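The other protein chains are all here in position, but one chain of the complex has been omitted.
Now for subunit A:
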Amino acid sequence: MSGCHSKQCGLGSDDLSFLPEDIRRKVENHPCYSQEAHHFYARMHVAVAPACNIQCNYCNRKYDCANESRPGVVSELLTPEEAAKKVLAVAMEIPQLTVVGIAGPGDPLANPERTFRTFELIKEKAPDIKLCLSTNGLVLDKYINKIKDLEIDHVTITINAVSVDTASKIYPWIFYNHRRYRDKEAAKILLEKQYEGLQACVENGILVKVNTVFVPEINGEEIPELSKKVRSMGAFLHNIMPYVEGEGTAFSKAGIRPPTPQELKEMQEKCEGNMNLMRHCRQCRADAIGLLGEDRGQEFTKDKLSKININYDPNWRKQIHEEIEKEREKLRKARELLFGETENEGPKVLVAVASKGNMLVNEHFGTAKEFLIYEVSAKGAKFIHHRKVTPYCHGSISCLEGENILEDTIAKLSDCKAIIAAKIGFEPRDVLKQRNIDCVDEFAYLSIDEALARYYKKYVLKEEVPVGTNGG
C-alpha cells in the first residue's frame, strides 16, 4: 500500500481510493468500515445468538434495558426465520440498509446453528445485503470455511490484550472443548485462539475489524502494542472503544472506571500511526437498527413484524443506493474545492456538529443526542469521535431540569471552539457565549464539510466567504 491515505491528506472523508478495487467495493457502503458511509447507510443486528462461551468482566448478561445502548444487550430474541423476515422488512422500510450483522447478545459462534441458518436464509432471499459477524474469536478458526462459503466478508474480533496477565484480568473463565478453564489458563487459550482466528480470516481474504474495549486501568498500557500487532497480522481496521460501565458487572463492582473522552482521543492518536482506526463506532446493541447514531429497533418488534407484508424489491433498493452515491460524489467534489491546497495549516480547532444523517448539519442543538467532533485546520476537517449527550429540550414547559442537562452538555463540549447546529436557542446561546464557545446555526442544512470549511474561514481565519459556491 502506498500513496496517499486520507488522514495524511487531511480531507474529512475516509478516501478509500488507496485500497485495491475488490476491498474498496466491500467497504465503500459499509457504515462500520467506512467513516463516510456511516452518514448515508444503515446497519442492523439480529439477535439470534444468546449463548456465550466466555465470561468478560465488563459484561453482565442479566441486564437488558431498552433505554440502554451497548453491546451484549438485547430486548427480544429471534429465531433464524424471524430474523430473516425482520431483515427483509427493515430493508424495505429503511432502504439505506446495506449490512446485517450478528453480534450476540452472546457470541455468534457459540450458537453456530442459529447463526449460520440465519445467514443462509438472508443470503437466499436478499443476496444484495452484506453479512457481518462479531465474535470473541475463541472458536473462529473452527468455522472459517463456513464463513467463507457464506461469503461473510466482514468479521469483527474483540481482542482486549496481548499478554496473558492482562487478559486474565478481563476474562475469569472460558468454555472450550467441553471444559471450563479459569484464570491464566483460560486467558492463554483465548488469546491464542483470537490471534489464530485473525490469521485464518486474513489468509482467507476476509476483512477483519479488531474491536478493543479500552479500560484504562486494565489494558491501557498494552493497547498501542496490540494495535501494532493486529495491524502487522493484516487486520483492516482497529476500533478502540471506551469501556461502558454496566450495572452488576465485575468491573463495575470493583470500581473500575471508563476512560474520559480525552483519554480515548489520546489513545486513538497514539495508535493512529499504526493503522486505519475506526472513530465513528457507536457501540450498538445486539439488536440495533438504523444509521449508526440512531436505533429504530422499537419500530420492528416481533409483534409489529407479524402485521407487515413484505415485498422485497432489490431493484428499488439499488435505485435508492445509486441516488445516495450521486449525492456522495457531489459532496466529495465540493469538499475538494472547499479546503483545497494550502501551505499554511493554520490553528487546529475542535468543532462539535449536530447531525442526524446524510452528512448534513440537520439537527438542533436542543434535540441532539450526540455531537460529532471534528478537528479543523486550513487543510481540512478530520473526524475525531462522537460524544453522547442528553437532549436538552424535551418539549416540556419547565426547563429547570434542562439547566442541569445543559451544564452537562457544555462540560462534555468544553474543549470545542464552536458548536454548529441547524438551530441553537437563545438560552443555550447565552450560556455558551459566556464560555467562549461560538454558536453557529447559519450553516443549517449545508453538508458538514461545507459548514466546517465556512466556519473555519469566517470565524477562525476571519476571511470573507462568498455565498452559495457549492454544496447545492
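In this text, contacts are C-beta pairs under 8 Å (C-beta built on N, C-alpha and C of every residue); 3 or more make two chains touch, one makes a residue touch a chain; residues count from 1.
The working rule: contacts and distances are computed from a predicted model.
For the chain of the complex excluded from view, the name given in UniProt is "4Fe-4S ferredoxin iron-sulfur binding domain protein" [choices: "Hydrogenase maturation factor HypB", "Phosphocarrier protein HPr", "ABC-type lipoprotein export system ATPase subunit" or "4Fe-4S ferredoxin iron-sulfur binding domain protein"].
Of the listed residues A:N29, A:N111 or A:S447, the one in contact with the hidden chain in the full complex is A:N111. For subunit A, the residues in touch with the chain missing from this view are 50-53, 55, 61-62, 77, 105-106, 110-111, 175, 178-180.
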